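Only one protein chain is missing from this complex, and each of the others stays in its spot.
Up next is chain A:
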Amino acid sequence: MTTTPSRPAVEIRDLHKSFGALEVLKGIDFEVGQGEVVCVIGPSGSGKSTLLRCVDLLEEPTAGRIWVNGVEMTDPDVEIDAVRRGIGMVFQSFNLFPHLTVLNNLTVAQRRVLRRGRAEAERIARANLERVGLSDKADAFPAQLSGGQQQRAAIARSLSMEPKLMLFDEPTSALDPELVGDVLTVMRKLAEDGMTMMVVTHEMAFARDVADRVVFMDGGVVVEQGPPQEVLGAPKHERTRAFLARVLDPTRVARLGQPDESPAPPEGPGLPTDGRHIV
């Protein structure tokens, strides 16, 4: 396996995916640069999860090609287990291993896949638990954690493999509203640390503040993409506008146009300061 650092983290060329007669992805072309944070938004059923799962080859594309860090995922001879070591995946339903403690959730793949010794695996696991604010939960079982804690543990589990790319599929959609913030804070920190991230999300504020680029999907195609202030702040396409009008209630739409109410992080892309409103 050779990785070419100069190539984008993810390259997708003319990706098609059908389930039986249902064509879910109808020719997707796009890239995620090294260190870039891309948020994928779009209505339910538009194929966002399918796209993300194709990147990790959890779904077999029907046609088209995908490269991750220069390795072609769609090559039939790809060493899939080796490539996946470099890709972290965070699911909507957490998918922690319920029969293992949190610590062992974080060490099992390190030991079985990366062949790290117990001491080293635990050291790395504890460092990552600290990173997501769960140092005190190492010996708990997943069932003893709240949803937000479970999702943070799942993120720490992926990070323990030291991936170059993290994929998130609606990581906060299964959470109670008051638990969403903690998970988003962890993801925001990750982005600030330079992680390459591809995030399917309905959290528009997160997309606005953290994403370098927002991709709007509908009906199995990418309708438009660009910096968050363009796609969210001044969408060009009618479908994007209709979608944003539906997901953002009027008060939040108004606030999205007034950045002074919730200041963006200093280096963040920020929002248009001219008070443009969506819709």
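The working rule: contacts are C-beta pairs under 8 Å (C-beta built on N, C-alpha and C of every residue); 3 or more make two chains touch, one makes a residue touch a chain; residues count from 1.
Assume contacts and distances are computed from a predicted model.
From the set "Amino-acid ABC transporter permease protein", "OmpA family protein", "Transketolase subunit A" or "Cell division ATP-binding protein FtsE", the protein name that UniProt assigns to the chain left out of the figure is "Amino-acid ABC transporter permease protein". Shown as candidates are A:S18, A:Q34, A:N95 or A:Q225; the residue that touches the absent chain is A:N95.
Among the residues A:A63, A:A82 or A:A242, only A:A82 touches the chain that is left out of the figure. The missing chain, though absent from the display, is touched by one residue of A:M161, A:A191, A:V223 or A:L244; that residue is A:M161. Chain A residues in contact with the hidden partner, per the touch definition given at the top, are 56, 58, 81-82, 84-85, 87-89, 91, 93, 95-100, 108-109, 112-114, 141, 143-144, 154, 157-158, 161.
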